[in-house]
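Note that one protein chain of the assembly has been removed; the remaining protein chains are unaltered in position.
For chain A:
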């Protein structure tokens, strides 16, 4: 048990650290409501008087093509994650249940690939996918499945090893085929690890910049990080627009975090223990 005095000191330390961690957000928020001159005069003060404006937001919103960008980001993130969850759980399941040299070998291959940094395969990958004419969202989603499957299969593999076989055997006796066993019996049992896999993939794909930058060559398919990159390049001298834009792009994630906080923290914890 902590003494009362200790608790008070620790609480104060905690609050101060929390304020320190949040201060960058405070600075973005207050300055995004100022005119350029307002930012120049004082970056730390609340927006006041003639320096207070709301107009940065509609302008940034429009110049970012925010609705289109968010639609693209959502489509790409959701479709990729659904495919990763579905395909990697299927693969992991048969890899666990088939005890042969090749199932072992395939699993080791997926695990070893965790060491390969994206930049080492980036150039040949882009040239190969360019030759196959497989770019933009369909190609991008395919690439996310390829890159996402390593970690996802490892996580599913670890979880499935602890799932008892009896239910599956019972399903075999009832006359289920492999696909029925997987979809009716196995997949529902994997829910806890599916939450983890989903969260880790969503966080990564939503924020990814380099792969979309290399594979999306039509402006109407730009994702949020991509749009932000071009927007910032254009407005880097006009911080009042740039900051409003930054805040708009951060907002979806922060709202999502409010709703799914418990799952996110649990997912990260489960993902880290493996």
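Keep in mind that, in the parts below, a residue touches a chain if its C-beta (ideal position, glycine included) is under 8 Å from a C-beta of that chain, and two chains touch if they have at least 3 such contacts; residues count from 1.
Here, contacts and distances are computed from a predicted model.
As stated in its UniProt record, the chain not included in the shown complex is "Sugar ABC transporter permease", which appears among "hydrogenase (acceptor)", "Sodium:proton antiporter", "Biotin-independent malonate decarboxylase subunit beta" or "Sugar ABC transporter permease". Among A:18, A:67, A:108 or A:184, only A:18 touches the chain left out of the display.
One chain is missing from the display, and on chain A it is touched by residues 2, 7, 10-11, 13-14, 17-18, 21-22, 24-25, 27-28, 31, 39, 42-44, 83, 87-88, 90-91, 93-95, 97-98, 103, 106, 109-110, 113, 115-125, 127-128, 142-143, 145-147, 149-150, 153, 165, 168-169, 172, 177-179, 182, 203, 206-210, 225, 228-229, 232, 239, 242-243, 246, 249-250, 253-254, 256-257, 261, 264-265, 268-269, 272-273.
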